[in-house]
Each structure stands twice: as C-alpha cells, then as structure tokens.
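One protein chain omitted, others in place.
The block that comes next holds chain A.
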Amino acid sequence: MDDRAGQWDYDLLVIGGGSGGLACAKEAAQLGRKVAVVDYVEPSPRGTRWGLGGTCVNVGCIPKKLMHQAALLGGLIRDAPHYGWEVAQPVPHDWRKMAEAVQNHVKSLNWGHRVQLHDRKVKYFNVKAGFVDEHTVRGVAKGGKEILLSADHIVIATGGRPRYPAHIEGALEYGITSDDIFWLKESPGKTLVVGASYVALECAGFLTGIGLDTTVMMRSIPLRGFDQQMSSLVTEHMASHGTRFLRGCTPSQVRRLPDGQLQVTWEDHTTGKEGTGTFNTVLWAVGRVPDTRSLNLEKAGVDTSPSTQKILVDSREATSVPHIYAIGDVVEGRPELTPTAVMAGRLLAQRLFGGSSDLMDYDKVPTTVFTPLEYGCVGLSEEEAVARHGQERVEVYHAHYKPLEFTVPGRDASQCYVKMVCLREPPQLVLGLHFLGPNAGEVTQGFALGIKCGASYVQVMQTVGIHPTCSEEVVKLRISKRSGLDPTVTGCG
C-alpha cells in the first residue's frame, strides 16, 4: 500500500480526452468524484492539430460522415432531375466551402465538450502526460510548463494515430493521413489512397463522390476482418462509381516533382512490374498505432503487447497495475469504435465509484462502414460462422434487392444485398446480419438489438415489414444460399 493513500489530488485521472476518456470522466464526476482529464494533441507530421474530443469528433466518425453526406448529396443532385427538379448538370463541388462547414461543426463540438466538462466540474488540462510513478503523472503544456497530478485511479484512453509506412521513401515528407484530410483548406485534388481498411475505403468513397479523381492501392484484400463477400461488393460498387483500384500493389517511393505533384512508384505483385503515377495527394490509410510511446508506461509498470504496443487489460479493463485501467482504441483486442469506448468508459466509472459490477460485453457489436454504398453488420461474418460451427451447421439467407428510390433515377442496384447468417438447426439462431445499401447504419441498429436478444430466423421472419423501405428486405429473407435459388427480389411481394 502506497503511504500517500487518501491524499491524491484526484479520485480519478483520465489520460486522453476522446470518446472513452470523456465518457468515463463525466460519469465519475456525476457519481460525485473529483476527476481530471488531461488531453494533448500531438500535431500530425503535416502539422494538423485539433481540439478536445479525440479521434471520433475531430478526425474520425464526425467529419467522415459529414463528408460522406456531402458525397451522397452529389448523388441526390444527379437523381433530382429524374424526380422533376430542374437542376442544370453537372454541379461543381467546392471543397473549401464543405471543409469550412465541417470544421466549424467540429469546432463547435470541441467547445461543447469543454463546456460539458466544466459543467460537471471535471478539471481539464491541455497537457501531454507521462507517468512518473504508478499514481503520478507529469503533464507538459505547450509552452513547456510542467505539472504533477496524482490520482487514486488512472484511466488510459489515449487512442491511436494513423501509421506511416516510414520505410517508404517520401512517405512521411509528402503523404498525409486521415489526421489531415478533414482539415485541408484546399481540395486534395487527384488522390492516391493507400490501404484497404475502412478508413481507406470511406475516404476514397467520399473523395470520388465529390468529383475527385481517386485511386485506391491495396496490397491484398479489402476490409480484412469483415465478411469478404460483402467487402468485395463494397469495392465492386466503388469501382463502378469511378474509384480506381490498384490491387496487389505496394508503393515503394514518393517523389515531389518540380510542378508540386507527387510521383508515386509501386510494385505490382501480380505482374512483377513496377508502376508509376502522379497525384496531388497521397493519403496513407494503412492502419493505426496506439498512442502509448510517450506515456512512460514502464514507470508505472503497465504491460503492453510486444507486437502491437497496445495495453493489455482484463475483463474489468484493469491493466497489469490494478488501479490503472485502459479503454478504447489503445487496448489490445477491442473493437476500435466510439460507442464501445463510450460504454466501456461509463461502465468502468460505474464499477469504480457506483458500486456496479456490470462488465462491458464486447460481443455482437454492430458497426457500419460509410462507403458510398453503406455496409452495416452485426455478429459473425459468414467465414467466421462457418469456421466456428462448420459449413453443415450454418444456413445463410440472402437477397439482392432494389431500393424503391433507385427505380425512378434508374440507379444500378447490383450491389444492394442483404444476408443473414444463422444456425441451421431450428429455430435457427441468428449469428450475423450483413446489410449493404442506403442508410445501412439506421437499418442495422435495431436488428443489432434483436440479435442481442437472441433472435431466431423464425422470429425475424414473423416481424411484419415496413413498406416501402430497404430494411424490410431483412424480414423477407426467404432464399437460402444452400438452395441455390436466385436471390433477386422482384416486385413488392
């Protein structure tokens, strides 16, 4: 027992003011505890920085969904004449105007988070934190001023930052990442997106959607970890809407040409040849690394994974040091999603200070990839279901459908697809749901609950549809893959 017990500055100190950290801090304050949050945004290599709120608010979900919305509106503008609106085509897009609007919204959110902390009497320090010992953290402000903060409980919620492929010549000097794209004042122009993560595909999707010449370079498969049939439909849709794909390629060099353009050289592993192209912008979206290096975790004795540098925790989110916890993207083996971090942070505070014993359930977490055609999912992918239960014990129901709104403008619905992965044995427990189509996020949310409730295929089929919607296709899934029948939906019945 530390002899300073009971004399800490704070009951709880949260390192990192992102979704998880703020939720945890606010909840603890609500429960009457003395709480502090330290947050500091290390500028990106391009010099981009932002305010309180973490990745989601500043360089993640929020600006991404808004730019995705901008791209969707572009599609709607093209639909509009078919619906009788007399808009002269094509309509040009002004990046600056969009970026400014998006950035203003993000700034208002930063401010909102500050106000919320203040309202709940959470002390906020804009300092960079490192452990001094297992109860003490040193904070260094921008000007170099230092502060020591001690706390009974400490939560690490520093999140992650985009990975730079430092081994590639010119990558660091000339490339940008998702930390920068949303804060660009000027249009990125012709863009090469390197990577096949959801970040890569979402960025490439909205860039294409607002009219930019966009190429995605991927080494192997898109959306690793997601259902692969759905993933290939996602990229197929993007390709048919103008995004270029360079598959089986890895960049080897980025050079700046005298005219300011970037010349990228890559290896094409299928042909064995070298390829080259010029772009205005190169965006790396090749993964994220946890922000743990500057924390001096060894001073507190917090263990990390040697391979990923992520923090190791138990089911109570406790690290190798019992009173130090970690939540969010910085933790090994957790889904990197805002709502999971928020819930984990809240539940942690309730366990620490509210007498609760509820643990965070990381199973069946729904998510949506906001590619031009959105992909929502919850539960197991088809591959994973087969791996766990065996091909013979899994039944997959599926349908190719056409959203009603696609008919009038004659939009191609080839990739609008839904599938439900079930156990084959009655009553056919639902293992996973995968939905590709407009508003996939909205569609998936409710079904995620159903699946959490242990819904069976039979129960979902007994649900009456809402007509005419896309989500009703889920409750009308009658064709199993095993039957080999054509899963194309025709008419309304």
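The rule is simple: a contact is a pair of C-beta atoms (placed from the backbone, for glycine too) under 8 Å apart; a residue touches a chain by one contact, two chains touch by 3 or more; residues count from 1.
Assume contacts and distances are computed from a predicted model.
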One chain is missing here; what is its name in UniProt, given the choices "General transcription factor IIH subunit", "Serine/threonine-protein phosphatase 2A 55 kDa regulatory subunit B", "Thioredoxin reductase 3" or "TRASH domain-containing protein"?
"Thioredoxin reductase 3"
Hey, which of A:15, A:41, A:59 or A:98 is the one touching the hidden chain?
A:98
For the chain left out of this view, which of A:130, A:165, A:275 or A:441 touches it?
A:441
With the missing chain put back, which residues of chain A would touch it? List them for me.
56, 61-62, 65-66, 69-70, 73-74, 76-77, 79-88, 91-99, 101-102, 105, 108-109, 111-112, 115, 210, 337-340, 342-343, 361, 365-368, 376, 404-405, 407-408, 426-427, 439, 441-450, 452-455, 459-460, 462-472, 474-475, 490-493
